[in-house]
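All protein chains but one are shown at their positions in the complex.
As written, the chains take the letters A and B, and residue 1 is the first residue of each chain.
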Amino acid sequence: MSDQDSHAIVTRSLSKVYPTPGKGEVRALDSLDLTCSYGEIYGLLGPNGAGKSTALRILATMLEPTSGQAWVHGIEVGDDPLEVRRRLGFLSATTGLYARLDPRETLEYFGKLHGIPAPKLKDRIDELIAAFKMESFLDRRCEQLSSGQKQRVSIARAVLHDPAVLILDEPTTGLDILATSDMIEFISARKDGRRCVLFSTHVLSEAERLCDRIGVLYKGKLLGSGTLAELRADTGKEWLDDVFRELVARADAGSAETTPAR
Amino acid sequence: MTAPQHSDALASEASPPQGLLPTAWTVVKKELLTSFRDRQVWVYTVVLPLLMYPVLFWVMLQASTVIEGRRQVREVEVALVADEGLQLKASELGAELRAVIDGAGARDEPDSDPADTPESTGSTDPESPADNGPGPAEDDEAEPTNPVVLFGLTRPWGQARAAAALALPADQAKDDADAIDAYLHMTRGPEGAVAIQLVHDSARANSVLAKRRLEGHFETLSREARAAGALELGAELGSLSSFNSGSQSTAGAKDTGAMLLSMMLPMMLIIMSVMGSFYPAVDLTAGEIERKTEETTLLLPVPRMGVQLGKLLAVAAAGGLAAVMNLTGIVLAAEHLLGMMGAGSRLEIELSLPHLALTLPLLLAFLVFVSAVLVSVASFAKTFKQGQSMLGSAQMLFLLPAIASSLPGLVLSPALAAVPVVGLSMSLRTILRGDPFGELPWGSLAVAFLAQFIAAGLALWVGLRLLDRELDSGDERTIPQRMRALLAGRDGAPK
Partner (left out) sequence: MKPSWLDVAKNELLRLVRDRRALFLAVVLPALLYPLLFVGMEKLEQVGEKTLEARELTGLVDLSGLEPDLADELRERFGNLEKLELTEADLSQLNGLPDVVRSRRARAEDIEVRNARAEAFSLQMDALAPDADLALVARAGPDGRPILWMVFDGGNVGSMEAQNRVEDTLDELAEEQRRDALIAGLGRDPAEDYRVETIDAAAPEDAAGAALGRFLPLIAVLVMVSGGAFAALDAFAAERENGTLETLLVQPVPARTLAVGKFAAVLLVAVIAWAGNAASLLGTAAAGLLPEAAGAAGGFDAQLLGRVGLGLLLFMPSAVLIAVALCLVSSRARSFREGQNYLLPVTLAGIALVAPAMSPDVELDVVLACVPLLGPSLALRDALSGNLSLLPALIAVVASLVVAALMLTRLASTLDAERLLAEAPSKASTRTPLAAVRRSQLTGGAAVLLVYLVGMRLQAWDLVPGLLISMWGIVLGLAVWLGLLHAKREGTSFVAELGLSTVNPLACLGALLLAPGLVQGMRVLLEFQGRFIPMPTAGMGDELAGLMELSVPTLLLLIAVSPGICEELLMRGSVLSGLLRGPSRVQAIAMQAGLFAIMHASVHRLAITFVLGALLGVLRLGAGTIVPCMLLHMAYNGLQLLSTTGVVAARWGELILHPGWWAAFVVGLALIWSSSVKGALLPKKS
């Protein structure tokens, strides 16, 4: 059994280059090698513009890699994007909700698009409504929901088809304290032997608390990856923010030697 | 920015614009600046108007040449049918027509071939309806009562075909009956005179064309026959009347141009102003709500009325600019088109500065009026989309009266001058005709000016009241409820 079949997510020297007219090109992602296992919560850590969203969107088949390969649930993303999307739940700050549908209608619509048979879909939606405590606002349109309620609908939407791989792009951005803790609770609840959660964040405490393993992404490059303990050992720092700074400082020093201009 | 970032110590010294107008002016400047940092605004106000009309006019010109070309080469089939005893006359007519058609072809219609070849030779069918039917009472000016007699009651065209088929030689009838576009039917009228009937079907394109061509050919034939007759009498046809007549216009190319301009320009000015203000009006009301920048503006320590006035004036300015660009685009394209069609020499368009200056206050007042009305309407919208569809309907209210200026019959009267858009349209037309100032109907114009200013003021007042309300985020009231609240004066925000 090859690596990519036994792991939830595997990438091999994944790169993404945006050509920008007049300015040459922007290398958003630079040879990313990433492996996430089933039963694991993996946190991708990095500042804004580090390439986190690009990486996750390539995995979600929204973007095409310029070079390299990626497998989700053993399927190459370029080979069969539809199959990948069937196995994966994706949630980002930009995946909005339809303003004029209520939560149940939203879930029904996306359930249909996933091809879930009607009776089964109804049961699943009821289950999710109970799980995410959405009863109180079921009959209100999404435009009238609070941001926390919207977030719950979005999560329910993302896990509607019970995906083996869940990819969350900065899931706590813009949420209040309660909603954030709900989110964190949800992510940790997803942890069991057969599923994988990959999420990106720039909030270090979240990563520290939730993740089995952490990857630090900076300027498109993966600076380090491993459990918190491994990272600490590697950098010799105690706190995650110090670990992070150390890795970034090393990288900046390295790039300053090779390409002084940029 | 209206208020720069002050530290606390500065706040007491700072003097944000206090009066209504200074505030308004600051807001206008800021709104226009931000507007023109938006690529979309450039596209809408400048690029699109300048490109769209030339392209459109070019396409239409080319399309019309293609269609005209195809029309010219289109063949129409005309059957010449004669009643018994008229076959010889019919074949003479056929030959004459043929000659005219060929002649016309050589002159300017090389390809037209309205064949009239199927001449009747042996039509002696006893059921040929014309034989049985009673002739009309008057040959000359009679109503066409004949189709009933000729072709039966229900489907005249089908019957006409059937009749023609009977009158044609068998082999031709079979092939051609379907393709025949018009029939010339030679028959005997009352008192035995020969009458020619041109039977066509106005619902069929080819038949209409056949009729037009035949009428032209017959006109040529009668003109030539008369000229020949006159020659027989030893005179030219023209000299047979006891006088000649001619016309002399006192209007030069400039006057003709001024007339055309006075009919078209007011309509275009109005339509373009409305279209130009459309987008800024939505952007500064619903757009502002959507972008959630409304609150930021309202928090400033300046009179709110001033802010709203500034916004309104910014809409008017942007609308005016868009209108000017659209007009420029149209004028450029139209002038080019007229030049290509060779009409350029017959009119000359020149505007006198004083006249233009006279239209300016009217136009400015109208711009304020339009933007205030559009903003008032759009202020009921919560999203850009709603605003857009609201204004879509509202702008129609302006477009209809705008047409008034292009109607030749209407004359500016004090009563008409008081009707909001119609009065403006008519006043602009009256002024743009370029008559000397002494001859202008000053009374009516004064009414129009007054009416326009009052309308602008009223609209401005309503628009400001509507804009100046509490933040709209939680407003769940329906439009009628809000209208009622407005009228009762309860909707104004705390000052």
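Here is the rule we go by: contacts are C-beta pairs under 8 Å (C-beta built on N, C-alpha and C of every residue); 3 or more make two chains touch, one makes a residue touch a chain.
In this text, all values refer to a predicted model and were calculated from it rather than measured experimentally.
Across the entire complex, the residue among B:G19, B:P190 or B:G229 in touch with the chain not shown is B:G229.
The hidden chain makes contact, of the residues A:R86, A:K122 or A:H202, with A:R86.
Taking the complete complex into account, B:A251 is the one of B:L21, B:A95 or B:A251 that touches the chain left out.
Across A:D30, A:E105 or A:D234, the single residue that touches the chain missing here is A:E105. Counting over the whole complex, chain B has residues 40, 43-44, 48, 51-52, 54, 56, 58-60, 62-74, 93, 108-111, 140, 142, 144, 146-147, 150-151, 155-157, 160, 184, 194-206, 208-209, 211-212, 214-215, 218, 221-223, 225-226, 228-230, 232-233, 235, 237, 239-256, 258-259, 275, 279, 283, 287, 332, 335-336, 339-342, 344-345, 348, 383-386, 388-390, 392-393, 396, 399-401, 403-404, 407-411, 433, 479 touching the chain that is not drawn. Contacts to the hidden chain, counted on chain A, fall at residues 18-22, 57, 60-64, 66, 82-83, 85-86, 88, 90, 92, 94-101, 105, 109-110, 112-118, 141, 157.
Here, only the chains that are shown with their structure count from here on.
Chain centres here are Cα means. That of chain A falls 58 Å from that of chain B.
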